[in-house]
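Heads up: the structure comes next, in structure tokens.
Here the complex is missing one protein chain, while the rest keep their positions.
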Amino acid sequence: MSEQRLVRPYGDTTGDGMVQLSFTLPLPHDKVAEGAAAQLAAKMGMDPALVVHAKPMGPDFTFFVVYGRVHHLVDPSLVEVVERDYPLLTPKEVNAAVKRSLRRRLVVVGGCIGTDAHTVGIDAILNIKGFAGEKGLEYYRELKVVNLGAQVAVPELVERAVAERADAVLVSQVVTQRDAHLLNTREMSAAFREAFAAERRPLLVVGGPRFDETMAGDLGVDRVFGRGTTPGEVASFLVHRVTTRSAA
Amino acid sequence: MSEQRLVRPYGDTTGDGMVQLSFTLPLPHDKVAEGAAAQLAAKMGMDPALVVHAKPMGPDFTFFVVYGRVHHLVDPSLVEVVERDYPLLTPKEVNAAVKRSLRRRLVVVGGCIGTDAHTVGIDAILNIKGFAGEKGLEYYRELKVVNLGAQVAVPELVERAVAERADAVLVSQVVTQRDAHLLNTREMSAAFREAFAAERRPLLVVGGPRFDETMAGDLGVDRVFGRGTTPGEVASFLVHRVTTRSAA
Amino acid sequence: MVLDLDRTTVRQARTLARKVGRPIVRLAKAHTTVSVERATLRLAGLSGADAEGTPWVNRLLDAVRADVDLGHGVALPVWDALLREESEDLLTLAQKAAAGSVRFRLPEGRDATRAAAASRRAVGAGIKAIDKRRTERERLVRRIGDAPRQPWIYLIVATGDIYEDIPQAQAAAREGADVIAVIRSTGQSLLDYVPEGATREGYAGTYATQENFKLMRAALDETSRELGRYVRLTNYASGLCMPEIAALAGLERLDMMLNDSMYGILFRDINPVRTFVDQRFSRQVHARAGIIINTGEDNYLTTADAVEAAHTVTVSQLLNEYFAKEAGLEDWQLGLGHAFEIDPAVPESFRLELAHALLARELFPKAPLKWMPPTRHMTGDVFRGYLLDGFFNLAGALTGQGILLVGMMTEAVVTPWLSDRDLALQNVRYVLDAAGGLREDFRPAPDGLIATRARQVLGESVDLLTRMADDGLLDAIADGTFGLMRRPADGGRGLDGVARKSAAYLNPATQILENER
Partner (left out) sequence: MVLDLDRTTVRQARTLARKVGRPIVRLAKAHTTVSVERATLRLAGLSGADAEGTPWVNRLLDAVRADVDLGHGVALPVWDALLREESEDLLTLAQKAAAGSVRFRLPEGRDATRAAAASRRAVGAGIKAIDKRRTERERLVRRIGDAPRQPWIYLIVATGDIYEDIPQAQAAAREGADVIAVIRSTGQSLLDYVPEGATREGYAGTYATQENFKLMRAALDETSRELGRYVRLTNYASGLCMPEIAALAGLERLDMMLNDSMYGILFRDINPVRTFVDQRFSRQVHARAGIIINTGEDNYLTTADAVEAAHTVTVSQLLNEYFAKEAGLEDWQLGLGHAFEIDPAVPESFRLELAHALLARELFPKAPLKWMPPTRHMTGDVFRGYLLDGFFNLAGALTGQGILLVGMMTEAVVTPWLSDRDLALQNVRYVLDAAGGLREDFRPAPDGLIATRARQVLGESVDLLTRMADDGLLDAIADGTFGLMRRPADGGRGLDGVARKSAAYLNPATQILENER
């Protein structure tokens, strides 16, 4: 791991550090604005920074494209990734593990909370149809899936989780404008903490294309899944955590 | 000037600081590479930085697109621009000024030096046809223009400048790979410094689309012109400097 | 006509759509909803909200409903109360009702006749106001000038803050937009009331309120004059309040409204009966207001596959057409939706898009058609996205679409930035100016891929309609026919706001809208 060498961005030669950047400044287009664009690029560590395109957008804004070299070094050995810390199981193995350790079906309650109505992502995980060639959780004999669909209010979610005696609650958030996904997730995890004693609380899992997978702790959930997640990964995670817990 | 407010990039709301960035890292595509991309963005001051696209290019490289917020403030009052510090004259006024102060035609020798063969830029300044609706320097009765064309060796340029008793030498550089334009310009200005006594040296002007106009001093020339320069600006500059000099 | 569709098949498709739609119209006619009744109150001039932001129409309706069955409608109880001189005007009545100091009843005999007449006067005034706005629009278009060409360039703004939206909309218009749509905040469609006032706190969109409508229309009127072309404004008559929003749109001279017969059912899980009732009323208002509707078939292709489900788009367009005409809309008001959503990795995907787009064009030759850009297969690769949008624009030009919703390279990333919109418009301009005329040279081979595919989709549409004519539209919806969404007829939100009309039911708005065409 720490063996990995330091790297720089690559334009057309090793180590050239070249990157492309674009942004808008709330300034009318003139030489000062172009200089301001170069100043921003410099603050981002680009040197030299070439403002190769500047386009006035009405009287108050200018759009810029900048090319240049950054001097930052990237150290891959410092990258923290949420690596899969559980074995990836086949549906058969998942079913067997649930049967063995729980002796009943594992209950999953899922949905999109808040005003978010993007169900394609949670459906990709839950529905039989699945995603990327993998069947969804409904396909697993030993999982009981309750998909509440879109725009589920948090109190309603908690209520259903209680009623269904959920082992895990799966929440999807796709809209991120004004950090909606973070606010909603925090509201949700707080509500579960309030409603359940720590050892009885269902596993809380959130997912969506713009989540940062390292934020689970911060958000008060057990796991965050990002873009491209497959149902198998989720099922394996659930089994791993629920069976570990029931063993403990 | 110093009245100008601080600004931030603008995505869709004032102050949101949003920018778009793309680059390649010499790493195979995996989660570590995506984390490395986020690390670079963070070093550039993006927080949060969302890696929204990661595309493997063969086994050794990955291309990334990142969106996010930068926290840098841009202070337009600190921007140094090479503002025009001379009046913009019409061809008529240029001719009159030359006649009045020099009592002979002002001699301009121009060309592309080094191995650069991009003449469209220098031709736009020198040839009658001109640029952006303005006639080129050949059109000015009181200017004598000697356009040496492409790939002129520096010694040859110096020789012609001596022979023509040039008041100004105009050099174009378009190829910038491996800083060719900077190397060639420095070689050129050094050669003129060697060949001429300081007070007899012709004005040295370089131009090209990728020059930084603030670099004149560093390059040892009297002025740098960037993309979009028009012939009138150049003529006005020459007259201003040559007549000031002859007056002194 | 380059496809040369079989006329008998086309006629058959329309006959089947009528057969599928008629029972739904019957259903809609037999019911009313809280929102239809509130819209009636709005047309009669009741607006504003109490201190907590609950609109007076909601307060009044709730009070009436506490005393009188919703199935009788709100008009008779309310104007009866007014005539009994409980209050001088609707607002005072609503305030009193909210304070619990009014009781409502269903008037009978002469009382009923008088209440009916009074309500008709009041609501008639509102409808006259809508008529005036329509005339005003026609005058402005004549005086200021219209969009310079088809397709109209349609751009969205979506900051969540009306005061950010306005300059962005004006900037977009200056850059060439002919139509501005203000996207709504994510939560609004499920609210059973219309928020009040200017708003700054939407998520991924801005609340649709009367005041926001007014502010944006005024700003765009100013910009229209500046530009010498009338810039149209669009919003959403959709969700639990579509009848009310339709009324507000008419009153504030909005020009187009998203308004689909099934969108709320499928994508907002609103009860089907509620939706069909609200739909019919809102379309009657749009018809009167001279508003162009935009239907939502594009949405199916974000959840279902654009090749496999192509015929469901056609079927839905035929149904939307039937429902729209039944409600009084004319051909030029039918911005039927469809979209460029085929997976770009499918071989010949562009030609398949052309086939689908041409089919719509030739099935509905007089409708403006709204052509929606790629969204589902957009990714974070904004360069690829910009190219796809260019080919979407080209498809629009080659197939003569009427309204072109401009695609954004950041579709998969963020709601559009100012620069995204500017770049997107530049894309549209290049394609239309450089290649718009290519339509002259576009002649699909009679038995080539394009014509064959269009015939195939039409055939599949007729098959599906035939099945639906037997089983009914409600069953088809419950089965996941559209966008793979399964919505049973008795499920979904807002069912408690629906009532079967009583024999005494009276709604002056419906009466005027239905009788005066």
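Letters are used for the chains, namely A, B and C, taken in the order the chains are written, and counting of residues starts over at 1 for each.
Basically, a residue touches a chain if its C-beta (ideal position, glycine included) is under 8 Å from a C-beta of that chain, and two chains touch if they have at least 3 such contacts.
Quick caveat: nothing in here was measured; it's all calculated off a predicted structure.
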*The chain left out touches which of the shown chains?*
A, B, C
*Residue of B:His71, B:Arg141, B:Arg165 or B:Arg178 touching the missing chain in the full complex*: B:Arg178
*Identify the residues of subunit A touching the omitted chain, counting contacts across the whole complex.*
10-14, 18, 20, 50-55, 65, 67
*Write the list of subunit C residues that the hidden chain touches.*
344-351, 354, 382-384, 386-388, 390-391, 409, 423, 426-427, 430-431, 433-435, 437-438, 440-445, 448-450
_In subunit B, positions touching the absent partner_ = 22-24, 55, 57-58, 61, 63, 114-117, 120, 149-151, 175-178, 180, 209
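To be clear about the criterion, only the chains that are shown with their structure count from here on.
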_Can you tell me which chain pair comes out on top for contact count?_
A-B
_Can you work out the whole-Å distance between the CA centroids of subunit A and subunit C?_
33
*When the C-alpha atoms of subunit B and subunit C are each averaged to a single point, how far apart are the two points in Å?*
53
*Go ahead and note the Å separation of the Cα centroids belonging to subunit A and subunit B.*
44
*Where in subunit A do residues touch two or more other chains at once?*
22-24, 61
*Residues of subunit C that touch two or more other chains: which are they?*
412, 414-415, 417-418
